[in-house]
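So, chain A:
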Amino acid sequence: MSKLDSKIPPGPIDKKWTYHKGHMRIVAPANKRRIDVIVVGTGLAGGAAAASLAEMGYNVKAFCFQDSARRAHSIAAQGGINAAKNYQNDGDSTYRLFYDTVKGGDYRAREANVHRLAEVSANIIDQCVAQGVPFARDYGGLLDNRSFGGVQVSRTFYARGQTGQQLLLGAYSALMRQVGKGAVKMYDRHEMLDVVIVDGKARGIIARNLITGEIERHGAHAVLLCTGGYGNVFFLSTNAMGSNVTAAWKAHKRGAFFGNPCYTQIHPTCIPVSGTHQSKLTLMSESLRNDGRIWVPAKLEDAKAIREGKKKGSDIPEADRDYYLERRYPAFGNLVPRDVASRAAKERCDAGFGVNKTGEAVYLDFSAAIERYGKLEANMKKIENPSKEKITELGRAVVSEKYGNLFDMYENIVGENPYDHAMKIYPAVHYTMGGLWVDYNLQTTVPGLFALGEANFSDHGANRLGASALMQGLADGYFVIPYTVGDYFADDIRTGPIDTKRAEFDAAEKEVTDRINHFINNKGTKPVDEFHRRLGKVMWDKCGMARNAQGLQEAIAEIRQIREEFYRDVRVTGKANEFNQELEKAGRVADFLELGELMCIDALNRNESCGGHFREEYSETEGPQQGEAKRDDANYAYVAAWEWTGDAGKANLHKEPLTFEEVKLTQRSYK
Partner candidate 1 sequence: MGNMKLTLKIWRQNGPNDKGRMENYPVNDVSEDMSFLEMLDVLNDQLVREGKDPIAFDHDCREGICGMCSLFINGEAHGPGRGITTCQLHMRKFKDGDTIYVEPWRSAAFPVIKDLATNRSAFDRIQAAGGFVSVNTSGNLVDGNAVPIPKDDADKAFDAATCIGCGACVATCPNGSAMLFTAAKVSQLALLPQGRPEAKRRALAMVEQMDKEGFGNCSNTGACEVECPKGISLEHIARLNREYLAASVTKE
Partner candidate 2 sequence: MALTGLFLVTFLVAHLAGNLQLLDMSPEGQRKFNEYARFMTTFPLVKAVSYLLYFSILFHAFDGFLLTIQNRKARPVKYAKENAGANRSWASNNMALLGTLILVFLVIHMKHFWYEMHFGELPIVKDSQGQEMKDLYTIVAAAFTQLWYVALYVVMMAVLAFHLLHGFQSAFQSLGINHARYTPIIKSVGVFFAVVVPVLFALIPVWMFVNR
């Protein structure tokens, strides 16, 4: 018997949110002052939620582990934010944004949530402009748009290559305004280490002051988790070093179901791993695929020679190059969606055609674009019979203007000039579509515990489209939670302040201090990172871009092995009551070691390929789509929501069936 109630409002899809807003209970201004709310995480979702709730009159406590709310990893998003404004008059609409998102997610998202997201998308832009977010504008002074992968309209708003930064700083400034007014109490350098449940409701958290090591109790009438994704379970990802699953995982262990943990997004254009010292991977904007052509050598011996340093990419004649995306997907070519491009790169490298020392890289080549732009420039400048050098010079200038900052970044990291030598790229973990299961109100299966942004599972199904993560974070924080949480609080106006001296707080705090003391007192020999790296390698090799049943079973066994060793042999230096970064990492890796197993279990359970989840056993074996992902709508059109039962290996599966009333399920084809 499933306990899942998605609470989707009645009515036609485009009226549900309006209906719901009109029928939810609200809290009167005088009563809002009696309500305390905790917001964990200060990224787009958390920053926006904390600011909005404080504006409404609630007492807000906001927490982040960074030294300032402004540093949440939303800041690193480059490309842009989608909104159905239709400023370009290219036929965009709320419905089309809704449709593209459901299709892009490979039909594994909840229709009602996605439609609401599309509805509020336009408000986000208005809100951000009013806050002083400096979006790109055209010469008429109006907002500019660009197009992004997987859609046919220009609906992406951007601020050069730093859209996430600008949106986050907008939310941060709104948050700081409330901090200045005293409406939000800000706890930076604080890490939430447990959620406290009283009478079945989330009533507070246990947090560690990262500077002093002090364990603190904070009570509230509701707890909002806006703690981002868990891509760092792979050790190497484009996430920040501190990004972690701890808050969400502790909530999971206190009763919140975890939705679709196996859905991870692997971004195709990242700078490849250069050595064993690597601590993180750097994304290169997807926009590079507009002009760059992706290829590997067609001959194995050429690939081998390149790996050994005997040949360079430029030595390979045109005829011996395999532009595999253009070959396999003539209609979309280099602009296929992220999951497809990533898998194709892996397929070539696994077959032995990779081009750097590690064998895990493909070329992203701008020489054709340089030549094409060079000729166009020469024409425009009326240069007759331009020399090859002149064309290259002119073409480089154009490419530099469009992508100069990315090329500089590449050269800085790799130490090779990408104008002279084709860039080398490889896919890397980037985003996690899975997360805490939430209903239409963004409430988890624990009453009073809400999850927003990347921390929840809700809107992107099995694959997220570019420029949609920022949209979801801000939609949840600015325009959804302020309404839905009010409905929950309507029962709490007479509750009074939460007493943190209750036995439930004692118990939760004791569990936290016991965990910490275990690490501090453990007489192990190996640093935390060593276990994290090992876990990451298992996850990447066996639960990464392509998965199969055998590999997943092996991974589960290996993760258990690593976890057992970790608790036995990890060495955490220093003390509990001081600034101790090793201790912080230990707690996070402990949770990744449990989450990793659940991800494998979920991937093993899902006997189909959809979006970012590709099971090698489930691909088209014949016909024009041969080798492509094969979905199984009859058996797997559901959200897998896992319930903790006390053992990482024995989670209980609950299914929320996905019904599609608006969008017809079809196969995604990019041929």
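In this text, a contact is a pair of C-beta atoms (placed from the backbone, for glycine too) under 8 Å apart; a residue touches a chain by one contact, two chains touch by 3 or more; residues count from 1.
A quick word on the picks: all candidates are chains of the complex that A comes from, given by their letters.
Worth saying up front: this structure is predicted, and the values here are computed from it rather than measured.
Visitor: Chain A is shown by itself; which of 1 or 2 touches it in the complex?
Guide: 1
Visitor: Mind pulling up the chain A residues that touch candidate 1 in the complex?
Guide: 48, 51-52, 55, 66-71, 73, 75-76, 85, 87, 120, 123, 125-143, 159-160, 162, 165-166, 169, 172-174, 176-177, 179-180, 186, 188, 211, 238, 240-242, 274-280, 282-283, 408-409, 412-415, 478-479, 482, 525-527, 529-530, 571, 573-574, 578-579, 581-582
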